[in-house]
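After the structure tokens below, expect a handful of questions from me.
All protein chains but one are shown in place.
The letters A, B, C and D name the chains in turn, as written, and every chain counts its residues from 1.
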Amino acid sequence: MIPAETYLLLSAAIFCIGLFGILTRRNALIFLMSVELMLNAANINLVAFSLQHGNLTGQVFSLFTMALAAAEVAIGIGIVLVLYRNFTDVDVTKATTMRW
Amino acid sequence: MQSAPLPETLANLLGLDPNSTAVMIVLSLVGAGLIGTLMMTNTALAGPWAKRKITAAFTDRIAVDRIGPYGLFIIVADAVRLLSKELIVPEGADRPAWDLAPLIIASTALLGFAVIPMGNGIHLADPEVGLAYVFAVASTTSIGLVMAGYASNNKYSFLGGLRAVAQNLAYEIPLILTGASVVIFAGSLQMSEIVAAQQQSLIGPLPSWYAFVNPFAFVLFMIANLAEVGRNPFDIPEAPTEIVAGYQTEYSSVYFVLIYLGEFIHIFLGGAIIATIFLGGPAGPVLPGIVWFLIKIWGVFLFTQWARSAVPRVRIDQLIEIGWKGMLVLSLANLLLTAVIVGVTV
Amino acid sequence: MVALPDWMALAPALSLALASLVLLLADSVDPDTTNTGLLAGISVLGSLLSFGFAGWFITAGTGMADSTGVALFNNQLVVDQMALFFMAIVGSVTTLVVLASYDYVAEHSYQAEFFVLVLLSATGMSLLSAANSLATAFVALELVSLPSYALVAFLKENKGSVEAGLKYFLIGAVSSAVLAYGISLVYAATGVLRFDGVATAISSGTVQTIVDGSVQAQAGDPAVPMAILGVGILMIIGGVAFKTASVPFHFWAPEAYEGAPAPISAFLSSASKAAGFVLAFRAFAVAFPIGDLLAAGGAINWVMAFQILAIATMFIGNFAAATQETVKRMLAYSSVGHAGYVLIGLAAVSGSGEGLSLSMSAGMSHLLVYGFMNTGAFLFIALAEYWGVGRRFEDYNGLGREAPVACAAMTVFLFSLAGLPIGGGFFSKFYLFQATLNVSAWSLAAALIINSALSLFYYSRVVKAMWIEEPTGSRTIESYPMGLYTAVVGAALVTVLLLPGFNRVSEIAFQAAQLL
Amino acid sequence: MSNPWIAIGALAVVALAIPLTMMAVSSLLRPSVPEQGKRTTYESGEVPTGSSRQIKFNIQYYMVALLFVVFDIETVFIFPWTVIYSDAAAEFGMTTALLPMVVFIAILAIGLGWAWRNGAVQWVRSPRATKGADTYE
């Protein structure tokens, strides 16, 4: 069996890629994709350790994570759409009617 | 009927150790090559030749007959012709996506056959989640379609891609839900289990194929499958008379071949799924399993060709409304109905 | 004691869910309906039912097999006093919000959707109160979050609303990803997601598994990797910090609260925050008991982490609030500050037992009182928006002359938020203060006092504007919307009554925390 | 039983190899005669106007996609249930096994009904589309 550390490294790498995308990209859609990456990193952990620990908890939870990720994207795209309608751009830094 | 997967059979045949990973990798490649060849042969037969002949027969024409017996060598001619054509990349194409799309369309369809039991031990792999896998792989094709449509930078292509996605989305869920209703009977997602479960006798000599046990689901699945593979009455993504050829308008040469072949492999994949989960897989009297399997998938192919010639194309609004308001509701009803039937009988 | 089936213990959540489904059905029957009364009526009924059930269960103990609560779905959900306490908060806040929304959405389209989303989010909050596993908690948390993203961006023609929705969503999505990753790490380390299982794994130091609903040691007794667990806990803290609008994930709060429709700001800043805290309370008290964690060589001392977060949140929230120009934004930042106060509930934990229950019940009590006063304050903003009063402090000048009742209610909210003994806010803050002194956390106590003093300064700016300043320009208030007025006055009444009645709240909270 | 995914991976290799081989063969065979006119996109012989990336398409595509995401994910939860259903029904009785799924599907159905009535799956809806104006579906 492949050692658990490998999965951890893989998922950590994916998580960091996602995080990097979030921190550097300004396009809302790429941002969404990055979030998906991060969620999938979590899924990798869950599934890998589900196998490692020999119980199904992780796998089942990863199904829920996927479902929620999908719902999140659905909402997210909706918001991006109204963002585009209001600001004619999907750059997340363009919407600045309020100050931080 | 249930037999070991193909690589293992090969290992036993050759006297190699089936527990060695290296051996299995090599033998798997061999088995995969076998299955790939088999399916490509089928497709080559169907695409340039059978399709023409069948359509011609429906419309009372002759079609190809010049080269070889029944014009069979047109396959070779077409292959050479298409492969040696110039590849024209449209202006403003999104290059990586444009190149990847044909690859995806062709290979994902082929990949689905990994878990299909074809009889006589020709069954490459038998994972526990076989049915889920095959649905997953089959629906990946639409990514290729939308990539092709978007990357071409052609308005027809773009619309074709959009339509393809909308159509696949609308019929994917009824397809899967109907497939799930079969799982309720079989109690497993493993393809070999599903096939095995269909071997008992239903009434007399009639086997308990799920097409007989649950004809309602079978009909629904057939319709949804038509939409999935984009054949009439659900061929609006291509709709040559409206948007020329949809997502493949700008493709030429080998890329066109790949898309074209991919579609046919996809039709066969749909046939294979139907055969496996509704028609008892490779089961059948007298003839060997592989033959029965081929008969069944060609039967489904014939059905699509018949529909293509006989049924008019639906409009996009009809397509969506049939999918979401008709098929989805019916398939949900079918799922619950199946569950009740199974629940009462157990 | 009436014996009800076990699943009825979830009645507070179920009635909210049912109401949302009924609303969907109603909207399906007549999609173009503008019958706000019917829609709001269904919502109010559902949320009132939810509140009623929660209150009934708390007082009568109906359906409670014993004092530890009802475990459902293989212990994935536990309806105990704590869950019911928060369900009551959610129910009451939701009632106020939907009542107030009656007037607010009357002129908008997609009214049914508005109410459905509010109720679905409330359902999530209610479920979150009962979640006894990281899995159910995550699912419930998302059920809270997803509708609220849409609600914040509800005014889709309004740039501010859309921008707020976007920012809320972006930060929310990231933090839920962080939370999910944290959960996956905890699972990787302990082999379970259920809170009691995680606790067992930590205390025994070996990976656990769940067989037939009971926690057992994993075959071969592999050890829990504490470093992975520590990182997981840290990430869960991050997820909680987002939901509760605490530092460092608080950036969304002022934007979202300012841009969102005011009833939604009220909803998010009160109920949603309470939901985040119930997760934190339960997870950290049950799943990661600090004593065992440190004894097992845990890599992270979350009490310390929460102390830092609490102090930072209090100061950042209150100081930012003091510099604001608009009332809504001031309230938004002040609600960040209040998150800091409630964090004391986790920061002033000493070991387990009495110290834990004291600090947690202090946090819970503050949340309940805060639920009314803060909701009321935001609903007053909704009223002001309804009248077309501007956003800035100056725009509120002289409002007390035209709407004395509402302004009196607002005065009650603001002074109670500041901690003056005019409402329950005084006692709940004092309770927190007591909790800090109980563990001799002088820095927390000092931060609490300094920030309370500071908050009085900026809250009184509004009071000053409403009552003391002369009205500038001409402003006529044409109507006095019934729903909004009922909600605002009701919230004010409860806030005041919580001063003499605080004992009941703190008792229930204390019991609930003790039962954890 | 050996790991079935080795075989599936092998087929993936083959499934990629076949098209790639064809591409390679083709690239050896085919001529290349670049010419500006060839590369313009095909619009039934008209000179193409604008870019296809800028066209605004019907919002309905988006609505359908959203609906799909939701329903497709729900099938994830239906599949495990279908697998265990017959065993569960035999062991615990039909009601116990079926009721949760009935509730689940009922909620889905309410959602679908709502989407249906609110026109999410109604194709021609925007006034521009019904007027036959310059829009692409």
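Couple of notes before you dig in:
Operating definition for what follows: contacts are C-beta pairs under 8 Å (C-beta built on N, C-alpha and C of every residue); 3 or more make two chains touch, one makes a residue touch a chain.
One rule holds for everything that comes next: contacts and distances are computed from a predicted model.
For the chain that is left out, the UniProt protein name among "Monovalent cation/H+ antiporter subunit E", "Glutamate mutase sigma subunit", "Cytochrome c oxidase subunit II" or "NuoM family protein" is "NuoM family protein". Looking at the complete complex, one finds that the omitted chain is in touch with C. When you scan C:305, C:456 or C:493 for touch with the missing chain, the hit is C:456. Touching the missing chain, out of C:15, C:101 or C:506, is residue C:506. Touch with the hidden chain on the side of chain C covers residues 358, 361, 401, 404, 411, 415, 420-422, 426-427, 430-431, 433-435, 437-438, 449, 452-453, 456-457, 460, 463-464, 467-469, 499-500, 502-503, 506-507, 510.
One rule holds for everything that comes next: only the chains that are shown with their structure count from here on.
More contacting C-beta pairs link the chains of B-D than the other of the two pairs B-D and A-C. Chain centres defined as mean CA positions place A nearest to the mean of all protein CA atoms.
Computed from the mean C-alpha positions, the centre of chain A lies at a distance of 25 Å from the centre of chain C. For this pair, chain C with chain D, the centres built from the Cα atoms lie 39 Å apart. Separation between the centroids of chain A and chain D, computed from CA atoms only, is 21 Å. Counting only residues that touch two or more partner chains, chain D has 72, 116.
Shared contact sites, meaning residues of chain B that touch two or more other chains, are absent.
Remark: the chains found to touch one another pair up as A-C, A-D, B-D, C-D.
On chain B, the positions that touch chain D within their shared complex are 4-8, 18-19, 21, 24-25, 28-29, 31-33, 35-36, 40, 80, 83-92, 102-103, 106-108, 110-111, 113-115, 124-127, 132-133, 152-159, 162, 165-166, 169-170, 172-173, 176-177, 180-181, 183-185, 187-189, 244, 249-250, 253-255, 257-258, 316-317, 320-321, 323-325, 328-329, 332, 335-336, 339-340, 342-344, 346.
Interface residues of chain D, counted against chain C in their complex, comprise 107, 110-111, 113-114, 116-119. Interface residues of chain D facing chain B in the complex, by the touch rule stated above, are 1-16, 18-20, 22-23, 25-27, 29-33, 38-44, 48, 51-53, 55, 57, 60-61, 64-65, 67-68, 71-72, 75, 78-79, 82-87, 89-90, 94, 97-98, 101-102, 105, 108-109, 112, 115-116, 121-124, 136-137.
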